[in-house]
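With one protein chain withheld, the remaining protein chains of the complex are depicted in position.
Letters A and B mark the chains in the order given here, with residues in each chain numbered from 1 onward.
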Amino acid sequence: MRSPSQRRVPVRAAIAVMALSGMLLTGCSSSTNEPPASDELDGLSLEELKAQALEEGSVVVYSFTSRIAAIEAAFEAEYPGIDLIGHDISATEQVARLKAESASGTTTADVAYIADAPIVIRDLVEPGILLPYVPARVADALPAEHSAPLPANRLSTKVLLYNEEANPDGPPVANLWELTEPEWNGKVVMVDPNVRGDYLDLMTEAVLRSDEFSSAYEELYGKSVQLDDGIQNAGEQWIKMLYDNGLILVDDTDAVNSAVGKMGQASPPVGFSSYSDLRDNEEEGWALQVAAGVAPASGIVFPAYLGLVAGGDHPAAARLFIDFAMGDDSETGGPGYAPLYVAGDYPTRTDIVPPDGALTLDELAAWVIDPAETITIRSDVADFLLTLE
Amino acid sequence: MRAEPALRGEAVRVSPGDRGKRLRSWLTNPVAVLGLVTTAVLVVLVVMPLIGLIGTTLGTDGLDAWQKVLSGRLAPNLFWEPLANSLVIGSATAIGSVLIGSFMAWLVVMTDAPFRKTIAVLATLPFALPSFALALAWETVFRNDLIGGRVGLLQDLGLAVPDWLAWGTVPISATLIAHYYSLTFTLVAAGLATVNGSLTEAGEMAGATRARVARSIALPIVLPSIISGAMLAFAEGVSNFAAPALLGLPVRFQTLSTRLYGAIATGETERGFVLALLLIAIAAMVLFASTRVVGGRRSYATITGKGGRRSAISLDRWRWPLTLLAGLIALATTILPGLVLLMSSFARRTNSLTGGFTLHFWIGESDPGFAQGQRGILLNPTVIEAIWTTIGLGLAVAVCATTLGLAIGYVITRLKRPKFLSNALGILSFLPFLFPGVALGAAFIALFGRPIGPLPALYGTFAILVIAGAAYTLPFASQSGRAAVGQIATDLEEAATMTGAGLGRRMVRVVIPLAARGLLAGAVLVFVKMIRDLSLVVLLVTPATPLLSVMTYRYASEGFAQFATAITVLIAVISISATLLARRLESAAQPWSEAT
C-alpha cells in the first residue's frame, strides 16, 4: 500500500476556492498526475488476495448497471466477511464523480465497472485515476484488445434492429446505404448521438470504417461513392445522407425499441439499439430482430470495463472483486458473471461460452470498437453531427 | 403615506473621514450582520460552484468550447438555435403559467366560484407530478406516426395529427405550462390571499368595474408574486430536459438543456459547462430586467396591522363557465397525467395501455419468467428504505432551504443599504436552478470532500446531500421567502422594535408566524423538487442513503420502465401528500386569517 503522503495533495492548506477550481480543472491537479506506484498486490495469488481482503473487510464498487445488486449478493456469498458496497451510477456520472473525488483527495470507490470506454480512457485511464488489473487466472483467455488499457468482462451492442413480424423473410435491408434511399425516408430511428455516448461511438465507428462503407457502396450501386462538399470520407457521407433522409432522433433506447418492434405495424421503421433487448420481445409485445449480415456491418460491439481506482482503501478486495466479476472457471462464468450472462451480450473471455439464443459475435458481424482509437476522432464526429441537424 | 422603513443599514453622512465609524455603525445593525452571514453562505453554496464552473471552462478545452459554442460553423446548431428555442419555450412557459396560474388563483381566492377548494387542491398538484408524466399524457392523446410504434388516441380514431401538434414547440410548451402553472398558482394565490378585502371594496365603492378593480388594485399587489412565478417558470422551462427530449428530439428540436445534457453525457464536459454558463448569464439578465420592470419594488406590504375581511367577488352569470374552464384545466393537468402515469405502472408493456395490466411491478413475487425475476417494488426492502430516506432528505432540505430563503428574503426586503448586497443576494439565490446537477455535485465534492478546519469531511454523509440540496432548491426558497417577508408591513416589526425586541425575537414571534403561509408554500416546492431530482443527488448519494429518484433511474436504465414508473408514482404520491398536508397546515398555521 502506498503511503498517505503520496496520495495527499501538497496544497492541503489552500483555501477552498483554490481546491474547487483545481478540482474542476480536472487532470491538472497534482494528485492525479502521479505515476501509479508499482504494486506488489498485482502479483498475489487469489488466496493471498482473499486473506488480505478479509482484513480490509469491504470493497466499494461503482457500477453503471443495477445488476451490481445481484453481483453483490453472489460476491458476499462467495466471500463471507467482505462487505461489497455497490453504487449504481451511470457512466457519465461515474466519470464526473471519480474525477472530482480524485482531485479533492476523497477517493471512495475501489473498483469502477463502467461503460463509455472512449471517455473512460481519456478522462480516467490517462490521468491515472483508473488502473488496470488483469487477474493472472484469466489473462490467457482474454484477447489483448479486451485486457488493455482496462480489462473488459463483457461486450454490449448497438446494432440495426428490424421488425420480424413485418419482415418474416429476414432483414428488410442488406446494406446500410439502403437506409439513405427515399424508401426509408423517416423510417430510421436512433437515439440522438449528441445525447448518448454509445450512439456517438456508433457514428464514430462509421467514420473510422469509411473504407468499408466505401466498398459497401460499390457493392450496392456498382460505382464509387460521391462525396458532398465538405465531406471527408464515405462514413461521413453515409451519416450525412442518413440525417438528410429524415433520420428520427429520440431520447432513449426504449423509444427506439417500441417504434421498431411494436407488433401490428404495416411498415415499421428500423433502428439501432441493443441486441440484448430482444429478450424483452415477449414481455413488451415486440417483434425485434437483429439485421445481422448487413453490409458493411450491423453496428458496433463495445466493452464494459473493470477499472481499479487508484488510491482506493481496499486494494486487495478490489482485485478480488475484479477477479470475481471476470467470471469463474466454469463455462458460463459462474455466479459472479451470471447476472451479466444475457443473450445478446458477449463475454470477453474466450473460454466462457456465449449465452444461448443469440448469434455468435461472428454471425452478428458488428464492428468491435477500439476505444483508444475512437476517442481520437470522437469529438470531431460529434461536431460533424452538429452541423447536420 | 408610508413611513420609511427603519431597518435600513444606518450610516448616512457622506464625509470621507467618517468611513470607519459608518462601517462600525452599519455593523451594529443586526440586519446588516444577517446580510453578511447570508452572503457568506451564498458564497459557499453558489459563488464557489460558479467559480469552479467558470474555472473549468478556462482550460485549453474550455476555451476551445467557448470558441465553438459562440462562433464558427457549429455555433448555429450548437448554441444559437437551441438558445432561440429555449427562449421561446421559457417565455411560453412563463407567460402561459402566469396566465393560467393567475386565473386559477384569482378564481379560487377572490371569487364565489363553486368547487373553489377542489380546484385549489388540484391546481397545486401538477408540480408534484413528474414532467415526463405530463409529456407522456400529451403523447397518449396526440402522438402521431412520425416515429413509428404506438400512436395516440386521436390518431387511433383515424384523425391525422399534424407534426406541429405532436412534436416540437407546441407540445413542449403546453406540457411545461401544464406542469409549472401550479408554481405561479401557488405563489399568486398566496399573494392574493393577503389582499385586504377593504382594498378591493374601496375600489368597487369608487365605482370601478370589477375588471378594473382586478387590474388596478389586485394586480399591482400580486405583481411581485406574479413576477416571481414567471421567473421560476421561465427558469424551469429553460432548464427542463424531459419534455424537449421526449417531444422535441424526433423533429430535431434542440434546446440549450438538451444540448447541455448531451454535451455532458457524451463527455464534452467543458462544452456543457460553457452552455450552462451562458444559460446562467441569460437568466441573470432576464432576472435583472424583470427587477427593473417592477422598479425594484418587489413586494407590497399587504399583511398590515390593520385588520380587514375579505369578501368574495360575485361572478354572476360567469360563475359556471369560468368554473368549468378552471375545472377542465385542473383535470387535464392532474387527473389525466396522473392516470396515465398510474396505468403505465400497471401496464404489462412499457408505456402501452393496450397490452394488458398487471400488479406485478408493485407487489409481484420474484418470478424468473417475468421482469428478469425482479420483485414488485413494494416487496423490495431497498425501496421501502428509500421511501423513508427520500422523505427524510426532502424534509431536511426543505427546512434548511426555507430557513435560508427566509434569511435571504428578509435581508433583501429589509436591508436597503447597500443596495448591491440585496441585489446580489437576489440574483445569486436564483442561479442554482440553472446549474447542471453534475457540476454542482462535483463542486460540493470538492468543497466538502475533506475536513475544513474543525469540520469533518462531509462527503459521503447525509449532510452533504442536504447542503447541496439546499443550494439547488434555493431559488424556490428565496423567491417564496422574499415574497412572504415582503408582504409583512415593516411597521409590524418596528412596533416590536419599539418594545425592545431584538432581531431574533422579532423573527420568531412576528416575521415567521406572519410569513408562515408563504414559507410553507415554498417549503413544499423545495420538498417536491428535491425528492424527485436526480442529477444532483446521484453524484453525492451513497448506498447508505438509497433514494427513490436514484432507483427510478436505476430501473429505467436497465429497461425496467414499469418499475421506474411505479417508483415515480410513489414519488408523486409522496409529493402530492406533502402538498395536501401543507395546505392543511397553512390553514392551521394562521387561524386569524381564516376568521370571518
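Rule of thumb we're sticking to: a contact is a pair of C-beta atoms (placed from the backbone, for glycine too) under 8 Å apart; a residue touches a chain by one contact, two chains touch by 3 or more.
By our rule, contacts and distances are computed from a predicted model.
One chain of this complex is left out of the view, and of "Cytochrome C oxidase subunit IV family protein", "Biotin-requiring enzyme", "Lipoyl synthase" or "ABC transporter ATP-binding protein", the protein name its UniProt record gives is "ABC transporter ATP-binding protein". Considering the intact complex, the chain excluded from display touches B.
When you scan B:L154, B:A424, B:A501 or B:L585 for touch with the missing chain, the hit is B:A501.
Hidden from this view is one chain, which touches chain B at 1, 3-4, 6, 10, 12-13, 21, 24-25, 303-309, 489, 491-492, 494-501, 505, 509-510, 513-514, 590-593, 595.
The criterion applied here is as follows: only the chains that are shown with their structure count from here on.
Residues 16-17, 19-26, 28, 65-67, 69, 85-90, 92-93, 95-97, 99-101, 103-106, 108, 116, 118-119, 122-123, 186-187, 189, 192-197, 200, 248-255, 258-262, 265, 268-269, 277, 279-280, 283-285, 378-379, 382-383, 386-387, 389 of chain A are the ones that touch chain B when the two sit in their complex. Chain B makes touch with chain A in their complex at residues 44, 48-49, 51-53, 55-56, 58-59, 68, 73-74, 77-78, 146-150, 245-246, 249-250, 252, 254, 258-259, 261-269, 348-352, 355, 370-372, 382, 438-439, 441-443, 445-447, 449-450, 452, 457, 459-460, 538-539, 541-543, 550, 553-559, 561.
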